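Note that one protein chain is taken out, while the other chains of the complex remain in position.
This part shows chain A:
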Amino acid sequence: MSTSDKPAFHIPSDPWISLRAHTDARIALGRVGAGLPTNASLDFKLAHAHARDAIYSTLDNAALTTALETLGLSVLSLQSQVQTRQEYLQRPDLGRRLNAASRKKIETLLPGTADVSIVFADGLSAEAVNLHAVHVLAQLLPALAAAGLSTAPVVLADQARVAIADDIGSLLKAELSLIFIGERPGLTSPHSLGAYLTYHPKPGLTDESRNCISNIRPEGLVYADAAQKIFYLVAESLRRKLSGVMLKGEGGLLAGEK
């Protein structure tokens, strides 16, 4: 505790601090010797802590199942071939395939065909899925229904990479797979959701076969806009019977998209 005869150690702020209005970059932090002032140092640590916690967060299967069932969807919980988070981070190949028990689970369902298979996957931030995925889907479903498109049971996939949707979509005999997955957390965006769609999903496809909508979060691409973009991509993909680089033009935009 500081007393009046011992004044607090004062650090002058950088005179260009007003330039922070132009960027989210960590400018004008001030310095103590060559070091960061205590507050700036702890601010950074907190942002990193949020990102690290996001990496190790897990899908809230109970809450997600309840929410999805409320939307009139049936839900299936499945796992990739990954056993631990440490393995997940080092073996992307194992995160792309369902484990044997999960395959069996789908096969015993004897699925019919569906237009769209929907997957919620933890990816690198399960918390992003917990927070945002149901909200986006709730806005997307009416558009899908109005277009007469059927959906397969929603899969909650643990320890999963984007390409697990190929495995799931093909087993569910879906025309198109749509996966919502937690993106790699940034210091300013630990809970950002990505959505990827693939026409005629099957194991072995690579990134050029997919289309991606990223940065879905209230401070980024908001739910309604994300749902609208996804629906547009889904409709175009099914109409033109393709996805990926062929669906998007050179500038990464669909015809008519600005």
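Following the convention adopted for this analysis, contacts are C-beta pairs under 8 Å (C-beta built on N, C-alpha and C of every residue); 3 or more make two chains touch, one makes a residue touch a chain; residues count from 1.
Keep in mind that, in the parts below, contacts and distances are computed from a predicted model.
J.: For the chain not present in this complex, what protein name does its UniProt entry give, out of "Ethanolamine ammonia-lyase large subunit", "ATP-binding cassette domain-containing protein", "Membrane protein" or "Beta-ketoacyl synthase-like N-terminal domain-containing protein"?
T.: Choosing among "Ethanolamine ammonia-lyase large subunit", "ATP-binding cassette domain-containing protein", "Membrane protein" or "Beta-ketoacyl synthase-like N-terminal domain-containing protein", the correct UniProt name is "Ethanolamine ammonia-lyase large subunit".
J.: Sort through A:Pro111, A:Pro153 or A:Gly186 and give me the one touching the missing partner chain.
T.: A:Gly186
J.: Just one of A:Arg31, A:Lys173 or A:Lys241 touches the chain that is missing; which is it?
T.: A:Arg31
J.: Spell out the interface residues on chain A facing the chain that's missing from view.
T.: Residues of chain A in contact with the hidden chain: 12, 14-16, 19-20, 22-29, 31, 33-36, 40, 44-45, 47-48, 51-52, 54-55, 89-93, 124, 184-189.
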